[in-house]
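Mind looking over this structure? Questions follow.
The other protein chains are all here in position, but one chain of the complex has been omitted.
Chain naming follows the written order as A, B and C, and within any one chain the residues start at number 1.
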Amino acid sequence: MALRLHCPHCGVRPVDEWVYGEVPDPPDHLTGADERDVDRGFMMSNTEGAKQERWFHAGGCGRWQAIERDTTI
Amino acid sequence: MTRPGKVIDFDGTQVPFEAGDTVLTAVFRAGLRPWGGCLCADGDCPYCLVTLGGVSYVRACRTSAVEGMKVASHPSGGYPPLPSSTRAPTGESAVGFEMVHCDTVVIGQGRSGREAAAEAEERGRRVVTLDARAGTEAVGVYPGPEVVARTPEGMARIFSEEVVVATGSVEVQPVCPGNQLAGILTRRAAEGLAASGVDLGRVVSVGRPPEGVGHEPAQGRLVGFEGEGVVRRVVTRDEETGAERAYPCDTAVVGLGSGPRDTLARMAHGLPGARAVGSAAGHLDRPPVPEAGVVCPCSEVTVDDLRSVWDRGFHELELIKRSTLAGTGACQGAVCMPHVRSFVAAGGQELPPSFTARPVVTQITMGEAAAGWYHHPDRRTALHDEHLALGARMERSGGWLRPWTYGDADREYWAVRSGVSICDVSTLGKILVSGPDADAFLERIYPTCISPLRPGRAKYVLVLDERGYVFDDGLVCREGANRFLLTSTSAGAGHFEMWLSDWAEAWKVDVRILDRTASWGAINVTGPRSGELLSRLGAADWLPPFMGHTEMEVAGVACRVMRLSFTGEISYELHHQASESRHLWHALMESGADLGVWPHGLEVLEELRLEKGHILVGVDSLPDSTPRRLGHGWAVRMDKADFLGKPAVARTSRMELDRLLVGLEMDGGPPPQGAILRVKGDYAGFVTSTTWSRVLGRSVMLAWLYARDGAFAGDILIDGRPARKVAVPFYDPEGSRVRA
Amino acid sequence: MSVPERFERLEATRIVADPGALDGIESPDDGRLMRLAPDDLLVLPALARVDVADRYAIIEPEAGFSAAWFGRSQLARLQAVSAWEFPRHRPAVAQGHLAGIPVKMLFDEGGVRVLVPAVLAHHLEERLGLGDRRE
Partner (left out) sequence: MNEFIEAQVAFGWEDLRSSYDVVIVGGGGHGLSTAYHLATRHGMTNVAVLERGYIGSGNSGRNTTIIRANYGIPEAVRFYQRSVDLYSRLEEETGRWIMHDRKGLLWLVHGTPGTRHERARSIVNQAFGADTVYVTPEEVGRICPEVDLNAGGGEYRVTGGTYSPHAATARHDRVVWALAEGAMKLGVHVHQRTAVTGLLKPGDRVTGVLTDRGPVSAGVVVSAVGGHVSTLAAMAGVRLPIRTHPLQAFVTNHYAGSFRPIVASAEMGFYVSQTPRGEMLLGAGIDSQPSYSYRSSYEFLSHCSLPAVTLLPFLRNLTILRQWAGVCDMSVDLSPIMGYTGVDGFLVTTGWGTWGFKGIPAGGEQMAELIATDRTPELIAPFSLNRFKEDRLMFDPGSTGTTH
C-alpha cells in the first residue's frame, strides 16, 4: 500500500490513486492458437523482480502509464 | 500533603510531582516501587506500563505528569481487561492528524541525530527531527520512505527523500534469578533519576557504574538478585575463586553494556533513501549465554523454557520465539532478543540474525491509527437531496447511493406500468468516443456489428473481456460517422473508461475518449404516458422511435433523448448537464402531477426489469458467464472478422454447454435469491433474481440451470415447490408496449 | 474570504483532442487552462466557442466538477491532508487525492482553486470541515 508510483504527467503519487493492469505475456513456445488464448486470458508470469507494468492513474490524469517496478522491494 | 495543582493519582495514592517529571520519576520521587524488573526509564523495557485515560500499555517513563492525571499500574500477573463499553467514548476529542512533506527525517536527537540533522540542513534540505524524549515518537519506517510519528498534536505521516535513523543504543538487561524484583535500574535510568533529585537509597551497582549516583560497586560477575518483591541484595561471584557475595541494597543498578537500539534501523534496512547512523548502526556484542532467570518478561519465559523447547528440536530462533512466545509481548523482544540469540548460538549455530523488525515501535491506539482515514466515499447524484425530500431510503449500489424505495412500492410500480414514472439513472456509465478510427475501434471492441448502425440509432451490446466472459452491457449510440456515445452499467462505469482506453492504446487506434458519467445527469421517463408528459415540457413533436436517440430541449434543458426500455414500458432517457438535473426533475414532477407521475427506486426497478427478463450483469451473470451461458448468443456475431474475446468465444463454444441462465416461474411467493434448484433430488443450480410479479400474479425468476446428461430438462423443484422453465420475457413477450 | 463555505458546481469546457491541437489553444480572457492529460484540457470558465485544430475533438460543456477557492493561508491545511507535495511554482496545475478524494487544483499567487467531482463534493466538504455540515 505504501507503494508510490511516478506518473509522467502528475508526479509521484501513492498507489491508492492507481489501478493495476495486467500485461499478458504468453511465452513464445506456446504456439497453438487455443493454447495462446488460454494463456493470455488466465496465466501470468508473476515475475519476481523487475517487471514492466501498466497502471491507470485514476486519481489524477486518468491515463495509462507504463511503469517498471521491482516486485520484491 | 496534597497540594492543588501538583499531584497525580497513582493507584489511589496522591503522588506529588515537580515540573518536568515523568510519571515514572514522580512515582520514584514518592518512594514507590510498583514495577518489578530492571527499569530502563527510556521506553525500551516493558516494566513501567500503566493505564491512563482508558488506554493501557502506556509507558510511565514516556508520560509527562499532568495535574489531576489518574494513573493505574498494569495488573500484575495478567493483562488489563478489554474495555467493557460498547459505545464510542463521548466528548472525546478527535485525534489530530497531518501529512508532512520534507527532504530529510532524522529519528533521534542524541549526538548522532543532531549531527545528521545539522549536516542535512547545511546541504539545504528541509529537515524534520523526531525525538521520543521530547514527545515526538516514531511509530515506524515504511516504504516511500514514510515515517509515522505520534506527536503531542496527534498522528503525523512524514514523507521525505531520506530517512536517518539515529536512535542510539539500548542497555542490555540482566537475565538471572531475581531479575523481576522491583528496585532494579539500568545504569542510565539510575543516572537520570538521580539527576532529577530522586533519592534511590542505598545503591549497589554491578558492571559499569553509574555517574552522578552515590553507590557501592559490587565486585565479580552478576549471579542474581534477592529480596521479597523488592530487591534487597545483589549477589555476585568472583570469577577466580568462585566465591559468592551478597551486597545489601535499596536499589540495584546494572551496567551490562549496550547494543544498538536498531528496531527502526532494521525496519528501514533496504529501503531506498533510508540509513542508520551512530550507535543505532552498530553491532551488539553477544551477551553471556543465559543460565537462569526470566528471559522474556512480557511472555514470562525462563531460560529453562528455552532449554525445554530446544531439547525437543526447536532450534531456529523463530521456532523458539514461536514455541515459547518469547519476544512477542509489549517490548517486542527489546529485553529478551540478545539473550535468546546467545542461547541459540550456544547450541552450536552461528549467532542468528535478529527477529524481523516490524512496526509499530511505539504503541498507538486503534483510534489513533484510524485518524486521517475515511470510509469509502459513495457518490451522490445531483438529485440526492430531491430523493431525500421525497422520503427515499438510500442504499449503496455500485459505488453510488441510490434510492431503493420512496416508501410505497405499489405506487412506484403502477406509475410505471399504467401511468408515468421517473427514475434517476444518472449513475449509468456514459462515454463519448470520437476519432477517425472510432468506427473500427468499436467494431473490434464489441461482439456485435457496429458499422451498419446509422446516426440516431442505438444498439444493445454485451461487453466481453479477452476470456470471452461478459463483464458489462450497455448501448452504443451513433451520433455521427466518427462519433459515438457508449453506455455501461452503473457499477461498471468506473472500469469501463479504463478498459476502453487500455485497448485503444494497445491497438494504437486514433480515437478520443471522454467519460461523461459524472458530468451528465440522466432521468428515465417511463410508462405508457411518458410521451404525453414529455410533450407537455416542450419536447419536439418528433420523439425518437424505439432504439433511437436525438437531441432536443425538454423543459428548456438541452437533452439527448434516448428511447429504449429496461422497464418494459415506453421509456425515454433524458441525458443532460448535471447542473440542470434538479430543474428537469422538478419540471417532470410538476407537469406530470395530474398524470400521477411518481418516481421509482431500485427495488421496483428490479421487479420491472425481471418481468422483462433483462439480465443485470454482476447479479445474474457470474464472472465466467459467456454469452452462450447467458442465453445471449444472439448478441454475438461470430461472422465478424474480429472482436475482443472472439478466440475465447470460439474456443468455449466447441465445448458442451454446462449451464444456462433461464427464466423460471412458479405459483406462490418468490423464493429468496440464492435458492437452490433441484432436479430428481440433485443440485441443479440456483436463483439469481427473484420477484413476485404484480402484473402477472405469479413469481418469476432468473436462475442458473445446470445441464444433466447434456440437456436442460427435468422437473425443477425449489424449496420443494415446482418451478416451470419458461421463455423470457415473462411480461409482454412481443414487446408491443415498448414499441407502442 | 479564504475559507469557503462549500463547493459549488462549476461550469467549464472540456476538450479531448489531439495533443498538438491542444497545445495551440490560448487562454481566453479571465480564463484558465488546466491540462489534465496530454490530450485532455479543461477550460475555466465555460467558453462560448472554441477553435481546436482537430476535427475529431470532443468539446463538451463540463458540469462534472464542483469548485471552491482557498486563500493562501489555507494551503498548509490542505497540504496536511495530501500524501503528495503541492507544486512550489505559480501558477501551477496539480491533480491527485486530497483527503482521499480525487481533485484537480489550480494554484496561483493568491491561493488555490480546488475542483472535485461533484458526485464526491459532499465528502470533501466533510473531510475539510467546511461550512456547517449538520443536517
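Everything that follows uses one rule, which is that a residue touches a chain if its C-beta (ideal position, glycine included) is under 8 Å from a C-beta of that chain, and two chains touch if they have at least 3 such contacts.
Fair warning: this is a prediction, and the values are worked out from it, not measured in the lab.
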Omitted chain's touching partners, listed by label: A, B
Residue of B:67, B:291, B:316 or B:408 in touch with the missing chain, whole complex considered: B:316
Candidates A:28, A:48 or A:68 - the one touching the absent chain: A:48
Residue, one of B:25, B:324 or B:487, that touches the chain absent here: B:324
Contact set of chain A toward the excluded chain (per top definition): 1-3, 14-16, 18-20, 22, 27, 38-39, 41-46, 48, 69, 71-73
Contact footprint on chain B, counting only the chain that is left out: 54-58, 75, 78-89, 139-140, 142-143, 146, 148, 157, 299-302, 304-305, 308-309, 312-314, 316, 318-319, 322-325, 328-330, 332, 356, 358-360, 363-367, 369-376, 378, 395-397, 401, 404, 603, 622-624, 626, 651-652, 655, 658, 672-676, 683, 686
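Here is the rule we go by: only the chains that are shown with their structure count from here on.
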Between chain B and chain A, distance of the C-alpha-averaged centres to the nearest whole Å: 22
Contacts with two or more other chains, residues of chain B listed in rising order: none
Residues of chain C whose C-beta touches two or more other chains: 40, 83-84, 100
Of all residues in chain A, those that touch chain C in their complex: 9-14, 16-17, 58-63
Chain B contact footprint on chain C (complex, rising order): 9, 11, 14, 16-18, 39-40, 56-58, 60-64, 79-85, 99-101, 117-120, 122-123, 127
Chain A residues within the chain B interface of the complex: 2-4, 19, 21, 24, 33-34, 37-38, 40-42, 54, 56, 58, 62-64, 73
